[in-house]
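Here the complex is missing one protein chain, while the rest keep their positions.
Per-chain residue numbering starts at 1, and chain names A and B are given in the order in which the chains are listed.
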Amino acid sequence: MKKMLNLSSNPHIRDEVNTAEIMRDVVIAMIPTTLYGIIQWGLNPALVVLFTVAVAVLSEFLYEKFMKMPITIGDWSAAVTGLILALNCPPDIPVWIPCVGAVFAIIAIKMLYGGLGKNWMNPALGARCFLLISFAGKMTGWTTIGADALSGATPLAYLKAGGDMAKINICDMFLGRIPGTIGEVSKLCLLFGAAYLIIKKVISPKIPLVYIGTVAVFTLLFGGHGFDVTYLCSEILGGGLIFGAFFMATDYVTSPITPNGQIIYGVILGIMTGLFRLFGGSAEGVSYAIILTNIIVPIINLKTIPVAFGREGEKK
Amino acid sequence: MKKDSFVKDALILTAITLVSGLLLGAVYGMTKDQIEAINNASTIASYQQVMAAEEYDDETYYDALETAKNDGTVSADNGGAELISVVAAKDASGAEIGYIVKAQAAGYGGNVVVVIGVDSDLKVTGISFPETLPETAGLGQRALEPAFYEQFAGKGTNLSVKKGGGAGENEIDAISGATMTSTAVVNSTNAATEFVQNYIVK
Partner (left out) sequence: MNKYLERIYNGIIKENPTFILMLGMCPTLATTTSAFNAIGMGLSTTAVLMFSNMVISALRNVIPNRVRLPGEIVVIASLVTIVQLLMQAYTPAVYESLGIYIPLIVVNCIILGRAEAYALFNAPIVSFCDGLGMGIGFTFSLTVLGAVRELIGKGSVFGFQLIPSDFSIGIFALAPGAFIVLAFLSALQNKLRLPSATNGGQEVPEFVTSGDVLGAFNKTEEAPASEEKKEA
């Protein structure tokens, strides 16, 4: 036999591929959108990405050293957390703020609960919400691009404040020539990355498609603009939905393991995002929707465990 | 046997309650005047903050306020802002130097209550916030910063909110990221000046 059977917590992967390779693939998939953000906004995003990843990896290393645990930074999961957090920050944010977030993500959300596989909420997103609450002004201060760009508001915020739909340019929203966080604006680059991950079988398109589909249906039903295609496209392409659906909702540790569970997860995510975006105070709902739904994933897992072949289901 | 102890329990409880009640009453009587003095002082202090005066008269324009509330035009003109109370500020000789109106409007997390001082030329002398704001920390709460509320002193009627800086003479720079709170404060201010204009100064 090649390997001994060993009992471990998730992520479980039935392949020769190990955690490091998967995480590296995720990093590679996020490179296009990172480069786009740097090209569009200059030096600060580059520094943010660099320092946040470095601080994330360093925090994990120091914690494991201090607690005499095996050093796991080689599995690249800290780097992924740092990168996702950096890409979720506005381009002109002072560099020290995402670094503080990275420390919180790695230490408080991940390591204090036992490390990779034991966190019950996406660390990068949890830290992003931590930063949103702590530095509300700086985390929602967007940089304009171009002379005729919507003045300082993301398209979603503009729409929510009752802005004129005629000013929304879907092409710009798809390419990324709009205000937003470093990694979320360029849907084109994000979809390239997502395609790479799907081809390499790192993620399955099920959760993202169900998620986005549910948001679309919710927007159609409750958006107040009926079947207006421009509005629908702007809601789907706006904010962190594409980024969240393909890169964060598919995180192995915090998403359900059963196929039915994943569909339910996608639907709940879609409903929550729709509720927060349309009826909540802020224009963006993806971050809070994902971390709140992460918390009920264990119940989704429990309720969707398939009956083993040859056994009867529980007698009600 | 049981009945007896029931009555006995009830009597003891009544006795304890009676003694506590008497004690409470005594302390209440002892502190009543002091508490009233403090409440009056804090109300006067909040008026002094927007318009210094010798005397604040809350009876003269009480009816005018009720009429304005019933008419509803002030509220409708200003995004649903509601008038709460009005006080006439008088100098030492008893002449009216201005009016202090308390108004509220729906902000982001609830009603934002504002006290606005309006002089007889319909110019705002200043605003203040008598109650805690139900707004988001770091965003709407920044209405409490002087950089925001000091803008109102000296402005006139029909103010509007300006986003992105560079407010003109009849505009107020919004708090960045907190347009709803800024609008609520401006609506309340406009309601106050409109009320004074249409119902007091006429």
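Structural remarks
We adopt the following convention: contacts are C-beta pairs under 8 Å (C-beta built on N, C-alpha and C of every residue); 3 or more make two chains touch, one makes a residue touch a chain.
Worth saying up front: this structure is predicted, and the values here are computed from it rather than measured.
Contact with the omitted chain, checked across B:31, B:73, B:120 or B:160, is made by B:31.
Across the entire complex, the residue among A:20, A:50, A:133 or A:221 in touch with the chain not shown is A:133. Looking at A:28, A:54, A:73 or A:100, the residue that reaches the missing chain in the full complex is A:100.
For chain A, the list of residues touching the undisplayed chain reads 100, 108, 130, 133-136.
Within chain B, the residues in touch with the undisplayed chain are 5, 8-10, 12-13, 16-17, 20-21, 23-24, 27-28, 31, 34-35, 38, 42, 137-138.
Everything below uses one rule, namely that only the chains that are shown with their structure count from here on.
Inter-chain centre distance (chain A to chain B, centres taken as mean C-alpha positions): 44 Å.
Interface of chain B with chain A (complex): residues 108-109, 136-139, 142, 163-164, 176-177, 179.
Contacts from chain A toward chain B in the complex involve residues 133-137, 140-141, 151-152, 161, 281.
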